[in-house]
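Removed from the display is one protein chain of the complex; every other protein chain stays in position.
Moving on to subunit A:
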Amino acid sequence: MSFKSTFEKYDWDILEKEIYTYSSEDVKQVLQKEKIDLEDFKILISPAAKPFIEEMAQRSSAITKKRFGNTMQMYVPMYLSNECQNICTYCGFSMTNKIPRKTLTDAEILKEVKHIKNLGYDHILLVTGEANRTVGVSYLKNAIELIKKHFSNISIEVQPLDQEEYEELVAEGLYAVLVYQETYHKATYKEHHPKGKKSNFDYRLDTPDRLGKAGVHKIGIGALFGLEDWRVDSFYTALHLKYLQKTYWKTKYSISFPRLRPHEGEVQPKVEMTDADLVQLICAYRLLDEDVELSMSTRESQLFRNNIIKLGITSISAESKTNPGGYSVEPQSLEQFEISDERSTAEVANMIKSQGYEVVWKDWDKSFV
């Protein structure tokens, strides 16, 4: 049993048609409800719900405050390597891009750690491309071992691994794994991932199942917006979330909302997602699920991020570098994607405080692992 069997019960085209034919009457009905289910979620992400965005935002804001209080969790990514044997048409690290490749050594990792610690972070997200020989499980294990005395909470966003490999990393002190399906549209997925291990759609689709079985504390899922219709992709993400919550009930979940940003490669977004669309989606997720963590990266603009604090987001990064060694080792090297909000960590923290929220740096303890 895995998510694949649930996934296959749904048809992309039928879903798309449904989502685009709802009326404002349907939306009004849903907004009267106490509990929002997956069918309601479909209606809340439809074009018909657009005029109700303020009402959704009010509700999302209130629910988030009820569940999470006036707090915002801070995290920061640390890129360990840009080596990659995949072709992902939209990614700066794609194998065919002629860029200098770099994998951090132990000394370089510690140098970056020192810089990041000075910014105040205690929750860190390690990121790599997919290059099993250089940045395989043993590299990741070593990296976790190196940094774990400096951070209370370690997450990774790397290539999908096998269950046993995840188990090894969890034993080493890994807390969470983020793995985005990019798109749940199989044909489009193939188009954007023509080569490398990542071209295997099903293996990626069942990665959260392997994570659940491996007992990872938190699993982050999401779709990369721009590859396909964001509404249908988000429905599948919500379906995935609900399946995972039922099946791996001891695990926490988070959702991210990456929108395609310009980079070294050629691909520009096929389907546009406006700021209002993204707000609508964030609120719809919160109405669907009171407890899921909603995470916001520095891909988004300063204005957007300032205003999203109150809308349902529960964790946020700042001052991120998306190149290996970007903080202190090689600040000038090429990024995976351009970040948009370039404010310092302190500036972002102050912005959050000024809105009446406590900035949370530590919300885990390594003795729990």
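Points worth noting:
As a working rule, contacts are C-beta pairs under 8 Å (C-beta built on N, C-alpha and C of every residue); 3 or more make two chains touch, one makes a residue touch a chain; residues count from 1.
Here is the rule we go by: contacts and distances are computed from a predicted model.
Of the candidates "ATP-binding cassette domain-containing protein", "Thiazole synthase", "Peptide/nickel transport system permease protein" or "Acyl-CoA dehydrogenase family protein", the chain left out of this view carries the UniProt protein name "Thiazole synthase". Residue A:Q32 is the one among A:Q32, A:Q332 or A:S367 that touches the chain not shown.
Within the whole complex, the absent chain has one touching residue among A:E54, A:D106 or A:E358, and that is A:E54.
The chain that is not drawn here is touched, among residues A:L311, A:L334 or A:A349, by A:L311.
Although one chain is not displayed, subunit A still touches it through residues 29-30, 32-35, 53-55, 57-58, 61, 245-247, 249, 275-276, 279, 303-304, 306-307, 310-311.
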